[in-house]
Every structure is written in structure tokens, then in C-alpha cells.
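Only one protein chain is missing; all other protein chains are in place.
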Amino acid sequence: MPKIDSNVAAERYPSVRRLTEQLAEPLSAEDCSIQSMSDASPTRWHMAHTTWFFETFLLKQLPGYVSPSPQFEQLFNSYYNSVSELFDRSRRGCLSRPNMDEVREYRKHVDSLVRENLESGKFNDHQLAVLEIGINHEQQHQELILTDIKHGLACSPLLPTYRESVSENYADADASEIEWVDGPDGLVSIGHDGEGFSFDNESPRHLFHLVPYQVASRTVTNAEFLQFMQDGGYSRPEFWLSAGWDAVQSNDWSAPLYWKKAGDEWENFTLAGPRPIAMNEPVCHISYFEADAYARWAGCRLPTEFEWEAMVDSLSIKPDSGCWSDQLISANQAIHPRALVQNHGFDHAFGNVWEWTSSQYSAYPGYAPPPGALGEYNGKFMCNQFVLRGGSCATPQGHIRSTYRNFFPADTRWQFSGIRLGR
Amino acid sequence: MPKIDSNVAAERYPSVRRLTEQLAEPLSAEDCSIQSMSDASPTRWHMAHTTWFFETFLLKQLPGYVSPSPQFEQLFNSYYNSVSELFDRSRRGCLSRPNMDEVREYRKHVDSLVRENLESGKFNDHQLAVLEIGINHEQQHQELILTDIKHGLACSPLLPTYRESVSENYADADASEIEWVDGPDGLVSIGHDGEGFSFDNESPRHLFHLVPYQVASRTVTNAEFLQFMQDGGYSRPEFWLSAGWDAVQSNDWSAPLYWKKAGDEWENFTLAGPRPIAMNEPVCHISYFEADAYARWAGCRLPTEFEWEAMVDSLSIKPDSGCWSDQLISANQAIHPRALVQNHGFDHAFGNVWEWTSSQYSAYPGYAPPPGALGEYNGKFMCNQFVLRGGSCATPQGHIRSTYRNFFPADTRWQFSGIRLGR
Amino acid sequence: MPKIDSNVAAERYPSVRRLTEQLAEPLSAEDCSIQSMSDASPTRWHMAHTTWFFETFLLKQLPGYVSPSPQFEQLFNSYYNSVSELFDRSRRGCLSRPNMDEVREYRKHVDSLVRENLESGKFNDHQLAVLEIGINHEQQHQELILTDIKHGLACSPLLPTYRESVSENYADADASEIEWVDGPDGLVSIGHDGEGFSFDNESPRHLFHLVPYQVASRTVTNAEFLQFMQDGGYSRPEFWLSAGWDAVQSNDWSAPLYWKKAGDEWENFTLAGPRPIAMNEPVCHISYFEADAYARWAGCRLPTEFEWEAMVDSLSIKPDSGCWSDQLISANQAIHPRALVQNHGFDHAFGNVWEWTSSQYSAYPGYAPPPGALGEYNGKFMCNQFVLRGGSCATPQGHIRSTYRNFFPADTRWQFSGIRLGR
Partner (left out) sequence: MPKIDSNVAAERYPSVRRLTEQLAEPLSAEDCSIQSMSDASPTRWHMAHTTWFFETFLLKQLPGYVSPSPQFEQLFNSYYNSVSELFDRSRRGCLSRPNMDEVREYRKHVDSLVRENLESGKFNDHQLAVLEIGINHEQQHQELILTDIKHGLACSPLLPTYRESVSENYADADASEIEWVDGPDGLVSIGHDGEGFSFDNESPRHLFHLVPYQVASRTVTNAEFLQFMQDGGYSRPEFWLSAGWDAVQSNDWSAPLYWKKAGDEWENFTLAGPRPIAMNEPVCHISYFEADAYARWAGCRLPTEFEWEAMVDSLSIKPDSGCWSDQLISANQAIHPRALVQNHGFDHAFGNVWEWTSSQYSAYPGYAPPPGALGEYNGKFMCNQFVLRGGSCATPQGHIRSTYRNFFPADTRWQFSGIRLGR
């Protein structure tokens, strides 16, 4: 198990933890309490759960540690059956206690102990590795805080704002032309090479055989998706998987999540409130089913996760743009996908919208989950999920990489998920 | 339409409104946000909805009134189809805005206008009548605030406390013996006589023919209900209505709501947290189905609402005890049913536990709902509900009377509902 | 317990049993197997269940009786918890065995023993009383065979025919004018007087106080109901009970059951297949909710069951017409409500359509279910049901009377149920 350097951790831990609190700042105690569906959790729960992670997998493993709030073990356990009984996930919004002040206290308590141990060099290698998982875990929940509060606020007829923000204005610009880029084929290496942090599901690195393919230079725009809609996309079963067609019918889908007709125009709900659809922005908040149906309508297909990874690796794209950071937040920049108006050959592979791949999430050859409760982190979800790649505008900077495998069920729409075509 | 005297209203309105806020005082913003089931609403919603009631049915009828928050029309409309579209009742817990501060502002805004108009004598008779309905409506929601927060807090494994409180201790006292009291039979008058306020469903007063009957001098105790349980009450279909037996199976009922086994003993969740079952207290938080099954097990039956009313009227029982008031709250008394240790011939008819009657809720002969939206207040619920009489410990003082008809579906358990036997 | 005369029974038993088989004659083995919803049962099941009733409550009580098929005890027990475990009611359509031939064998076996005992005078008074209940029970299931197969056949896009039939043709006749008839008021006697057979729920006969009222001389026609529909009846919440409005929404009701638009015209599915709506026939296959909404739209209300009974008793109407009989079936007459084209003052109180009353089904004062399993026959359903009076065209002759109380949940539509207005 690779591990984070102790000094690096001493800097990274508090800064990541601080970012979580920064995300909650625009929100009232009431905002932090809402749970609009089972898949989403209250902000306050996220803040407690990420803390619980460090307490459970790090502090509680230290000799002599006594938890000040042993009842949190059950309340803030997300899905680790081997740790404790689970509190019903769909009822997190019914928990009013601990309240925000108490959760902040809990965070402080855990933070001070983690930092104390870190600074005094008391963590062994295994513990440093767990700490690094915890930091990355906290980042995952930062993204969920944003997607979950967006979903929660969208439930109110008031359509309230998470945070007013400024955004670059590309209203007049056309989206770039799609170009078809050849990716490497034949035997390629897939999976993480062990340099730096990665999750268990990115390993082992292994050979994979690819037949020749091409991937689009940018993701699909709102304008293009509107054409699909106007061509009857949502009412023509020939474009849809069988389960996708069922989902369209039973959920009455006729547009991406958060789209609403305002008079003759489509409007989009964003973290800064409602605003007209920007035609040059990537279509977003769509399910796998919609991505797949769009691709079939367009006479293309979705790339596999292996094609995606091989392509991106071959282009040596740096995952350093797009994602938000504390600077972006301090500058009051919008947390929203950027317009697709430039053409650098292969645009916004990282940090704009998660890109659905046609790959169902499964184990790499030789994969074994780590022993103990952390083995439940990724492995037990390898069923009925599709892989997304690349991160989104809601992903924190420093979290994403080319081998990163996100996964969600095919009907998931509340993540910042979009479409990159392959063929 | 009878109406409240303007001077009385000028005193009563602010005092009732203040009580609502007093009820919310022990609660955090987070507590005021939870909705633990469709039937229950967040405290904050109750506080806004009761205010909406005055704004909608009183202020908005005044010439020149402009609402500062027109969007609240939909958010806080409970069930008045003729006023506006309804916001999904089961998702009130997803509304984080307006938050508590904003709801308190809203209350102040409405209160100051209502008081201004009241004090300057600007309300006409109809408006005073509506105001009186609004005051009684607010009292109904005060009871719901208590029952709903009790349900909400009970969802948390922490079993938190609404408010610490003191309660009279009758631990050593035996419950009084049940005596069977003869009620008036033959032709009796049922329904409100028009003196003072009543809801539309208590009218018209009319003759009803009763055959001889008896009613128990007190409600059923926890000790007695435990005997039913120990005799297999929850597993013997012969005691249950067909729909009741279905409810037992599908909800896995084996004890009243809020009862839990703690080792060998039964514990009860109260507004002051968990505590051991007191054997001499009335059984409470049971459904009609359980009340009816208990009665059948006991070789008795439930009284009809007509028997109940005729009996209580004949005994001239004053509805002035039991219910809570600001004094009781200031004195930090428990909001919990009192032990049944005294015998005054016919005890605790008012303000201890709502008493299920065998009467399905329907219109009195000649009943007509008032015209307009307020016609939706009571009449449209006359289907699949049973009548309860007498008020509970969660009913505010001054709200209950002998002709008062509360009603809930047969499987309702979260109200303070108990059993008085008849035969 | 009154009892049937042994000689009468010796004639009545085989004739009623034969009628059941006559009803099944137009049906194939496949038709007799379908169950289109939980509330409906396959014809074959009805034929076995009614037989089970005689076997269980009569033959099995005789000394020395050994059942040839003890497994039928569970299969064909409808809802008698005290007899045996119940087979899931909604899965009766999954039982392919015993098949029709075997069920007919079962019927023969039971019939021959019942007749043998009857003819040899071996049944005691109690057993004769049970036998009479069984005969009336069989008649109830005859009606259900017809309503259930109608529902089952209606599920098929083929809209197949139960039986071709002839019907009187009144196409050109106008419906009679509605007249408002005064019923007896003050103290009236309600319930069965003990002469001849009645079910337990019709007793005890007791006094009931009625205020003055009127009842319409005939039931509501299709033409009148169409006006309600054209006036937006199904889309205006002001006419509906709250639960009724929910039912309209969630079931997407916009017309009575079995109505379908065929081009510009409405068509009705009947036991003889689809045919155009006859304007002068009574509206039929509507729920309590629709009956109640129609009445409110029409500025009237539904009568109570007490008003209905007092009215019909006062007019000495004989329940001998309308219902079907073996003559009617042999003559190939339609089983369908007759047109309302005559005016005899108070028309078709019996045997045309069941008439929804505003009375929720509950016990008469002093009612006690009989001891033993037969106590489950009626009493345990006194919850969330409304009373219907008068029988329908699907009720067999000799089964209905003025005190007869049928009951169904408020959203029931597959019975031949219609509307008679009161005010």
C-alpha cells in the first residue's frame, strides 16, 4: 500500500478539511439539513460522515482512543457493514441531531487529534495510507455536497441559489467543431501505475486489447442535444436500451435533469439559480440511458473506459484545469461546466463533465479488495453500474486522474454527467 | 356564522400566536426542519402555514393588500385546491427556505397587520369569524407540532429530548377501578348548540336515537394493554378487523408506537426522552385497529361518538384540565398523559388521550360545508376516517369541547390516542 | 338462529348450485382461470370456494366425515383465519390445479353428500341454518363470477364476449323525468325483522331518527353523467372528497370503468362485448367517489342507507324484478342494467344497479357477530367501506331485500354500481 508523505499530509489534511467547510459556508443550518432523495445526503451528514471516516479508520485504531460520541458510529456509517449496523440511508434527512454546531465541534475534535498525531509523526505507514484514502474520500464527498445541494435546492419552487457567482461569458461564441481523434489500439496498458495515490479499483495495471477506434474532440453540446430532443429522441424507442426506454416512460423524461421550459425557451437550474440554456455548453445531468440513446441517434456509440483511458494517456493531458479550488471559490467563480468554444484537439477531458463510458463497472483481472472494512469501499459495487471518466466542474482540483473510475447506475442524473462520442 | 368579539380577539390572537413560538423554543433550526413521514410536517412549516392561513383567508381579502412573498402561496398551502396548486405534502422536509429567521419575519409581518386591523376595528363580522377559525386552526397545529416533533425525534437512534420536564410521580399508585357509567339513551341531541366557536363538522345539532349503553369511567391503562399483548393480542386474528390484521402484518406491529423492549422491560419514548412504561398511565399512541382489537379481547366494544358526547354532556364535565397551557410550559411540566390514579366517576374525558370511537367520520344530517375555500377545511375528509373525542395532553387549553370531532385514518398512531371502553 | 325448512332446502340447494354451473357454461377452461386483479377471482376458484364453504362449515362438522382433498382447506379458504392459513388472495390465478374437471368432481362429491343428508333429514337446526347461509353465500359468488369475468375479459384487447345475448331495445326512448319522493322521517325502524333469511349485519332491528329528506325516483343516467364529464367533472377538485381526488389523479380516471372513446363516441364494454353507450341507461361501474362527486356537482347528495331503507320499505317495493334467473339466462337475455324509461314513482330500486349510499359500513347498535368462524363473515369488514343497497342486474333473483347491506371500499368500480340522488 503506497502512502502519503507525513509532511505532505500535514499540509494537505487541514487544507482539504477546510475546503469542505468553505463549501458549506453559503448554506444555512436548514439548507444543510435537507435530503431530497435517497441517493443524496444532507450537507451536515456529509460533514459528519467524512469526519467519522477519519475517526473510525484512523483514531479508533490508535491505542487508548475513546470516542466522545460513540453513537455517531451508527449514524454516520455510510455502508460499512463490517463496522456497525447501518442507519437507513434514505432517512438521513430525519436526523436533526447532532446539529451544525455540534458537527463542527466533532470535526474540530477529530482534526486536532489527527493533526497532533501527524505532526508528532505518530502515524505508521499503514495509518498514513488510510489517512490518504480519507483525504481522497473527503474530496469525493465535497463533490457530493455540491451535487446533493443542487438537487435539494432544485426541489423548491423558489429555485433558490446556492451562491451567486460570476462566469465567463461566451454567449456569442460557437462551439468548436467536433473532430475525430484516433486513439492507440492493439495491446495497451490499463490501470494505475502506482505513482501517487489511486483507489483500489484502478488496479492492477494490465494489458487490454483494443481494435481501432476514434473519440470525439469535445463533449456533446446543449445545442446538439436539443436537436436530438427535437427529432423526437425521447419518444422513439429505437434509440434506447430496453431498460432505458422503461426509465423514460416511468420517469416521464423529456429533457435533461434541471431543464425547464420557461415560455418558449429552455431554462437550466444551476448552483447560481435558474438561467437560460447556453447552447455552447456541454449537455449535463443526463443518465447513461440518455447518453447511450443520443449516441445511437447520432450514429455513433459511447467509448469504452479502456478507449477513454488509452486515448487520454496517449495525449498526456494534465488533469489540472476545470475542477474547482479554493481560489476559484474565493474568486466567486461559477461551479458549472464551461462552454466548449475552444479547440485544443481534445478538450476538457478533465473537470468539466463526467463522461459516461459504455463499460459496466467490473474488476480488473487480479483485482482484490483490501482486507477489512475498507475492502467495502469500492469492490462491492461492481454490479449494475457504468463507469464515468474525467471528473466534473464539481470535482475538487487534485482529485482526478486518467485512471480514475467513477461509477453510477444507468439512470443516475444528478451528477454533472455528459457525453463524449466514440466510433 | 358566529364571530369572535373584536376585543376578545385582540387579546386572544397574539397570545395564541405567541404560544406557537414558545413551542418551538426548545428546538434548533435543524429540529424544526425534519419531516419523518408524509403525515407529519416540519415545525417550521407549521409556523409558516398557520401564518399563511391568516394571510390567505384574511389579509389577502383586504383591499390593497400586497403579499411580500407571493411564492409562499403554494409552499404553505396545505390542502386548499381552490387557493392554488399544492406543493407535495410528503416533501415539505425538502424545503430549506424560507429558513427559521425568515419564517419568524413572515409571522411578524402578518401579526402586525392583523393586530393593526383588529385594534382599529377594521375587520367586519365575516372577517372576525375567519379570524376565529384561524386562531383555532393555529391551535390544531400546535398539537401537530408536538406530535410531529415527537415522531421526528423518535427516528433518531440518539432518542433525543424535546424538552426536559418534571412530571408528577404516581409510580406507586394503582390505577383506579373501572366503573361502568350509564349514559343517557333514547332521543338525545348531538352537535354544537351555537354558543361560542365550533367547527362546521359539529353542526347541525340534531336528534339521535340511542339504545341503552355504558361507558368506562376511565381509559385503558398500560398495564391492561400489556395483558392483551401477553395474551397474544397482536398475533390472534380473531380480535382484529380484517384491515387491522393486514396492518399488523404489514407494519409488524407488536406494541404501541414508541414502545421498545429495553432488556426485559418495556420503555416508552416521550417528549422528555425514553423512560420506563408507567403501568398506571393510559395506553397511548395506538391505532383505531388496536383500540378495536383490545376492546374485542376485553369482551367490550368502543363507544360511538354519539354515546361519548351524550355521556359527557350529561355529566357536565368541564374541558379545562389536562391540556397544556403557557403556565404548564413555563412550569416545565411534562407534555404526557397523566396517570389514571384518581376516580371522580368519569375521569380525564378531556385533555389526556384522544379517545377512539367506533364512529366513522361522516356528515351530520343537513351538514353543508361553508362556501369557498374554507369549505375544504373539514368536509372533504369524510371518508375512511374514525372520530376521536376529548383532546389529549398535547391539545392546548381552550381548544377542546364535548362536541369536538377529531378524525384520523384507522391506522394512525402518532397522535396521543387511547381507548375508553363501552358496552 | 332462524333456519330454512328442510323440504325447502332440498329443492333450493340443488337449484342454486346448478345455476352456478350454468353461469360457467359459456366459458372455456382458460376463461375460468383468469384473475385480472386481487379483488377478482377466477370462475374456477369461485366454484371451488363455494363448495369448500359447504364442506367446511357443514360436512366437516358431521361425525365421521373424511375429506377426499384435505389440501383444498387452504386453497379455497377465502378469509377465515380461524379455519386455516390463507392462500394469498392475489395469486388465485396462479393455481392451475385442481382444474375444471376436478373442481366439478369436487362439487359433485359435496353435493351428493349434502343432498343425502338433507333428504334423510339428518341435519339439525343449526346445520340447516348454516346450509341456508351457504346457499346465500353461493348466490353472492354468482354475482362475483359475473363481475369478475367481465373485468377479466375487459383486460384483453380482443374485448371478447362472455355470452351473446338479446336485450330489449329502448334506443329511442327518453329516460323518465326525475321526481323527488318524500321518505318517512322521525323515528323509523331499521334492520331485518327476522322473517326469512338475513345476514347478521342486518340486525338488530332498531330505531333510527331521520330528519325530512327526499330521494330521486330513478337512478342517474349515462346522459346525465356525461354532462358531469363535459362540465369538467373529473378535473375540478371542488366536487371531490380529498381521497376521491387522489384516486382520480393516481388512477387517471376520466370516465366510468369500461367506457372507451371509439372515435367521437363513447363505447361501453358489456358481458356481450362492446357497444355504444345507451343514454337512457343508468350510469354504472362507478366508484363511491364518483357517485359522491356527481351528487355534489348536481347540488344534491347521496342518501344514507337509513333513508334508502325507510323509503323503500314505506313504498312496499317487491324485490322480484331485475335480477337474473335461470329463465332469463335460458332466454338469453342480457345481464346488463335496464334503461330508465318508465316511471312508476320509484323505479328499479332492486336488481338494476347497486346504489351507493353515504353511509360508512358499521355495526347496528347491539350487533354481535355469530360465534366461531362464521363470525368472520361480515363483522370484520366494518372499516373503510361504504354501504350499497338494492342489488344489481348481476344479483340472482331471490337474493336481495330492502334490508340487505352490500359494502365495498370507496374506490371500487367493477361492481354494477350506480347513483340514486337524495337531498
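The first chain written gets the first letter, and so on, giving A, B and C; residue counts start at 1 in each chain.
We take it that contacts are C-beta pairs under 8 Å (C-beta built on N, C-alpha and C of every residue); 3 or more make two chains touch, one makes a residue touch a chain.
Just so we're clear, the structure is a prediction, and the values are computed from it rather than from any experiment.
**Q** Wait, the hidden chain, what does it touch out of the ones we have here?
**A** It touches the following shown chains in the full complex: A, C.
**Q** Tell me which of A:N81, A:S112, A:S254 or A:N332 is the one touching the absent chain.
**A** In the complete complex, the chain left out is touched by residue A:N81.
**Q** Consider the whole complex, including the chain that is not shown, and state which of C:I34, C:V248, C:L271 or C:C300 touches that chain.
**A** Of all options in C:I34, C:V248, C:L271 or C:C300, contact with the hidden chain holds for C:I34.
**Q** From the list C:L153, C:M279 or C:A293, which touches the chain that is not on show?
**A** That would be C:L153, which touches the missing chain.
**Q** One chain isn't shown here. Among A:N7, A:Q22, A:Q61 or A:S362, which residue touches it?
**A** A:S362
**Q** Residues of chain A in contact with the chain that isn't shown?
**A** Answer for chain A: residues 79, 81-82, 187, 206-211, 213, 237-238, 240-245, 288-289, 358-360, 362-363, 365-366, 380-384, 410 touch the chain left out.
**Q** List the residues of chain C that touch the chain left out of this view.
**A** 28-36, 44, 71, 74-75, 87, 91, 93-97, 99-100, 152-153, 155-158, 160
Definition applied: only the chains that are shown with their structure count from here on.
**Q** Using the mean of all protein Cα atoms as the middle point, what chain has its own Cα mean nearest that point?
**A** Closest chain centre to the overall C-alpha centroid: B.
**Q** Looking at C-alpha means, what's the farthest chain from chain B?
**A** Chain centre farthest from chain B's centre: A.
**Q** Using mean CA coordinates as chain centres, what's the gap between chain A and chain C in Å?
**A** 59
**Q** I'd like the Å distance between the centres of chain A and chain B, where a centre is the mean of that chain's Cα atoms.
**A** 46
**Q** When you check chain B against every other chain, which residues touch at least two of them?
**A** Correct list: empty.
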